[in-house]
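Taken from a larger complex, these chains appear in their original positions, while the remainder are omitted.
Chains: A, B, C and D, in written order; residue numbering restarts at 1 for each.
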């Protein structure tokens, strides 16, 4: 079910075993070849793909598209929520719906920069409301293997406006890909320093990180289908319920 | 221009005389006949209508759909941001884009409950960044007269899930109107008490306020066209610039 | 009753049907002819006028004189609370007294810039404590008609340090009006742009907005008497109780 | 000078060597014999006394009467600001006036419970704006000796609604003292435990702490005159300027 299209008595009538699915994205620079809404488009598409397959098990909310994108702000058109605002939005959605009796939540994320604030916000909610069952993941998280299989460039995982994201956009919204601007960027070998915090204008020349020139629709389709399948499996497991200790 | 579809170099290349247009809506109960996304759908439609007519003067952002809807939370499916989060989101969008040099902003609002926090947030921004030109209004604000002309019920202005909003939805998204559930509600005459703060479950039986049974697509079209025209005029005036003292 | 003058056992003994009346004002520039405390003086005077007529129905608190006046800060002597502090003060007063069992509150406001934060703060309180009955209004709100009748200049409503406020001060505190400095200011016709956020140093030359040179004590008395009468009526209605649905 | 009564051009014209004097008080229970506004009345009276003697050296603001009184909230009629709101109000006043070029501030406090938040708030301001000269004190602080001389009961310092405060109110506002309700309370000998945080409903029976039955106008006058004299001396020293290192 898509929450946006329901009336309140229809929501009221839903089973509380249904899993609330909340897509989180961003509106941030994705190099010269992908639109700023890329992460939101992809997270929404994966969520819609799963909702379409098991609509009775899922209550999908609109996408929280205003992400935590401070590391991209040097590039025009990037909109970034403050961390407090970003976490507040996610918290507001969950606390609204738990008031209506919903107990199962899953956040499907399209922007790596949201991972940490998602974790912080969800842990705070869980500590306040321990009865809720809450999970979160990048749509790309559970399909790391499938993604590595598909990618041809040296980077075998999703980076930013890279081979994988370009491929996904070629599959989902090919009209928005500037094919003549596809660009490899941020390719410098990693130094012998780990765990560093970086801004994208420190790491790249035009904002992307990876081998976007290798993007192909078929690669996008493979990753997308795997991501939808993984999410369907996750939502089904949550819907059917699971107990953690003693199962 | 629609920001979501642009790349960052395309945003970078825009004139800074362009007016950033930010739609604000809600995801809140609209009675048994309209979907919870009504306000967001309508604000977005008016904004897109204006953007389509003067695309070179407008940079339209995605809709801030998570509104300040605490007074509707008793009804299932309502999502409400805390006031801080709501104001933080609006502030984040403007402060991101002013960093990129944009100076003209207009917020087109579809949810009455956002008016006050919009005002508070924008005044705080203006005090910090006095060089910005910032305006805000409900899409229905400047067309009060046209709306009154069109409405047949006793209420001559937009209320909530009322004759006007039902008509607008019949014009914009007729597929989402539950025509068999149209309902008049919240019709009690006003008591001799003004300025009271109310929750919608105090004022109505099923959440709507007004004469939705009188909704008609043609009324919606009339209000919509007037709202788009008014917004185009406003954005054009802002784009061309105006000075306040001594003009 | 005036809270400030009572002892706690006297407060404890009051009926909880009594309406708590909270005046809100400002300490902000009012042009070269009116003192910075004008809004606080006027809101307090109207509140005292009502309390004097129906003391048993009203528990009047001291005036929250530190208003939300950021748009006046360019002028010396303006004191402005941050929005959080302003809203926090109003919230603190109400939450203190609701702990003592009071349930009915009315805020009588003397400063237009407080309207929006009053609304935001009161809505937050109402959402937390739905059993409270809370209203708010400018003292000038319910007497718009009487005010328009009295004013001779082109502006038919209260602006700032204008014909109306100058008249009111001539009636209430004539000793504080600099009659030799009365000044018309901010008179420029409105541009074809609505809903703009402005600072007073953008709109005026010396801080006032309207035709203060037309101020007269008799006009002030007429507006003041009407405002007191309207407030008495409002407080009486609240004291006697009213139900919203089904009355 | 009293800020409340000035116009902005008059404030603008003041010397920036003038000392801004900010009274802080409370609206909190003071036993069955003194009104809830006692602290605000006394701090204001001392401030006005000093301002009257050296008006050209002092710019007195209205009294911040909403104090940090959470420890009195068990008694009806007590209004308490949250700590954030209380500190925010003081910060807002100083930051407003420092924008207008004022550099010297003194807070004269009438409520012991404000001492710590005054200290915290002022230190934060000083760290942000090191060029400001800021001081604060209870009006009773520098006259501890004179107070001890005057008091006849076993407590030789100001407590709460005690011999000293009752005496001061008999001198300043005798009409507000309930002479038939004067009461000694909270007289238990101190246990062998220091530094404990207590609520007033833990320590007293009816809210006062000390020997109010010993209150006399002449004692109040002696303390008051000493407090005004001490404040005049302080403000004069600040006005004339002093350097800390190497003087």
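Assorted remarks:
The definition used in the following text is that contacts are C-beta pairs under 8 Å (C-beta built on N, C-alpha and C of every residue); 3 or more make two chains touch, one makes a residue touch a chain.
A quick note: this is a predicted structure, and the numbers were derived from the prediction, not measured.
Of the identical protein chains in this complex, 4 are displayed in place, while the full assembly in this structure file contains 6 copies of the same sequence.
Keep this in mind: only the chains that are shown with their structure count from here on.
Chains that count as touching both chain B and chain C, per the definition above, do not exist in this structure.
The chain with its C-alpha centre at the largest distance from the centre of chain B is D. Averaged Cα coordinates give chain A a centre that lies 48 Å from the centre of chain C. For the pair chain C and chain D, the distance between mean C-alpha positions equals 27 Å. Looking at chain B, one finds that residues 73 touch two or more other chains. Taken as a graph of touching chains, this assembly is arranged as a line, each chain contacting the next along an open chain of partners. Listed by chain label, the pairs that touch are A-B, B-C, C-D.
Within the complex, the chain B residues that touch chain A are 3-12, 27, 29-37, 40, 61-62, 64-66, 73, 75-82, 84-85, 88-89, 91-93, 96-97, 99-101, 176, 178, 181, 206-207. Interface residues of chain C facing chain B in the complex, by the touch rule stated above, are 68, 70-71, 73, 83, 106, 113, 115-117, 119-120, 122-124, 126-127, 130, 133-137, 141-142, 188, 191-199, 202-205, 233-234, 237-238, 242, 244-247.
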